[in-house]
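So that we are looking at the same thing, I have put the structure below in structure tokens.
The chains shown are only part of the set, and none of them has been moved.
We call the chains A and B, going by the order they appear; numbering starts again at 1 in every chain.
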Amino acid sequence: MKVIVNGLEREVNESHLDGALKDLSLDLSYAAIALNGKCIPKSQFNQTKITEGDVLEVLVPQAGG
Amino acid sequence: MMWKLAGKTFKSRLILGTAQYPSPEVLCQSIRKSEVEVVTVSIRRQNPEGKAGGAFWDLLKKENVQFLPNTAHCRSAKEAVLTAHLAREIFDTHWIKLEVIGDEESLAPDPFELVEAARILCSEGFEVFPYTTEDVVTAERLVHAGCRILMPWASPIGSGQGIVRPESLARLRARFPETTLIVDAGIGKPSHAAAAMEMGFDGVLLNTAVAMASDPEAMACAFSQAVKAGRLAYKAGLMPPRASAVASTPFNQTFFSESRPQ
């Protein structure tokens, strides 16, 4: 199904977040995930369902003032 | 002499931003040389090619400093709260530099959304460092919302104008003796930082003034010294300024004193 990852449309065919992320082969060592505007702690990746059109944000550290 | 900040103790009262440095190496050198122990960071989307934090993060982690993630560019409580949650995941800290911008031109904080976000985040156990104005009413609401710390601006972010309204900052210090007060935004020179500490502020947070110096490492050290000097002066009891001149050298016994009236 189609989901938006960091503003780009991507194809994933996984029902849950953990699978989807692996599918997207993202390096999650220092990342945090938001699904449809809600932060999903790592511990809940496997219980979090993914549906068509979901909006995924993958955030990483950055310099800041 | 140590600084108790949000339950932790630090030697340095200088908090350094990590943006705009010529390179991650210069950033890390600046941190080490200035003995800074707390640095601010931010979060952004992962680059498409999926690399994690980039050189910046790999190097910065090794400095084992306390991270203070910010909610830069957020313009509503909603955005700020989500950013705080994500930052807590990434940096594994409940500290958050709460910025809710209300005006793109002056990057002034939005008091309304700021207080709302502070209320929520304090209730969720975050240690909120709110970037605010010198407005006493907003400050009271932030403290009422649970903030133990306030970070009033000296002047607009990145302007380097220093403390444009010393009397307002002085009033904040007088009105919130129990609150940790850190001047954040607008500090451009070590003398500005020293002046803030002389007023009794607990610490200073700055980024541009070091990152944009010709020699950031040296500038970081200059700021570190200035913050120490200002703190030391505050504790040593500054002389009150006087309206008119007062001679320091005693006059009585100068040999020509007769020829002239005392």
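A few notes on this one:
Basically, contacts are C-beta pairs under 8 Å (C-beta built on N, C-alpha and C of every residue); 3 or more make two chains touch, one makes a residue touch a chain.
For clarity, every value in this text was computed on a predicted model and none was experimentally measured.
The stoichiometry of the whole complex, written in the labels shown, is A x4, B x4.
Quick note on the criterion: only the chains that are shown with their structure count from here on.
Within the complex formed with chain B, the chain A residues making contact are 6-8, 24-27, 29-34, 37-39, 41-42, 57-65.
The touching residues of chain B, counted against chain A in their complex, run 17-21, 27, 40-46, 48, 50-54, 56-57, 60, 69-70, 72, 78, 82, 85-87, 89-91, 97, 157-158, 207-208.
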